[in-house]
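All protein chains but one are shown in place.
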């Protein structure tokens, strides 16, 4: 399910990113994709904190999940840009 | 080609073994199998020495070839018994 | 990635080449074992766009490390019954040492980095999410910057 805007309309100076949830995290929150506004200069950790406040059961998401930005594994301090796609990845299980 | 007896008829107290030559060694000697009589108590090294004396171009065979006795790799000092099959193996090239 | 059964022969053919004397193939299969219980199948899901990108990054790393290498791999998604392959990696190189090393590298990185998740499906239909060992954030190489925890890279 795609939730177009779970946060208030962004102020002019904000950036807007898409957050995606997978597997257990998507089950937990009941959503797979969230559009979210962040302050300019926001980093991955800020997005995670915002998601934990705003999505259903967000407080059950880990504080330090595995995260990808634009299809690449990313660190907590990676800066975000308008239009980025950030994914919260549950513990991996490929193979 | 099988050469039934390149050595003189064995005395009563001797053992008789079959020596087999492969690949380059068979090409060199022009024979693939030789029946050969050895003194009781003979070891692999004695068989090799006898072959080097008796088969065509035998002196061109190595003094210390790779040898198998009854389908297993063997050392130079392995004792031989009547009826054994001893193979002189050129450097291996499997795989 | 594929939702169909993996064809190892197809992977082997994709890595062939005239100067390559050694091919290694790894196939990971859904297994049933005493410690895991009566698993009938595993359902794999993925972040598919990233899965493709991550495979490409792993291949590029391997080809940089072993220049004459040719590598191909496949992760099956969807429900995979016990005994069927979930992942396969083929690597071809001039000699066997590189072929083994590269195949191992690719499967280890795949397990560590591919955005894939699995649910065990038991004989009674119940399901359980499972993760690979050591599959936390610190196990995955980020693309630069400082991370949480203690990254091992």
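To keep things simple, chains are lettered A, B and C as they appear, and every chain counts its residues starting from 1.
The rule is simple: a residue touches a chain if its C-beta (ideal position, glycine included) is under 8 Å from a C-beta of that chain, and two chains touch if they have at least 3 such contacts.
This one's a predicted model, so the numbers in the text were calculated from it and none came from an experiment.
Undergrad: Tell me the shown chains the invisible chain touches, ordered by label.
TA: Touch partners of the hidden chain, whole complex considered, are B, C.
Undergrad: Which of these touches the unseen chain: C:32, C:57 or C:130?
TA: Result: among the candidates, C:32 touches the missing chain.
Undergrad: At which residues does subunit C meet the chain that is not included here?
TA: Touching the chain left out of view, subunit C contributes residues 8-9, 12, 16, 18-33, 82-83, 94, 96, 99-100, 103-104, 107.
Undergrad: Go through subunit B and note every residue touching the omitted chain.
TA: With respect to the unshown chain, the touching residues of subunit B are 20, 22-24, 64-69, 71-78, 87, 89-95.
We take it that only the chains that are shown with their structure count from here on.
Undergrad: Counting only Cα atoms for the centres, state how far subunit A is from subunit C in Å.
TA: 26
Undergrad: Measuring centre to centre with CA averages, how many angstrom lie between subunit A and subunit B?
TA: Whole-Å distance between the two chain centres: 77.
Undergrad: Approximately how many whole Å separate the CA-defined centres of subunit B and subunit C?
TA: Those two chain centres are 52 Å apart.
Undergrad: Residues of subunit C that touch two or more other chains: which are they?
TA: Touching at least two other chains: none.
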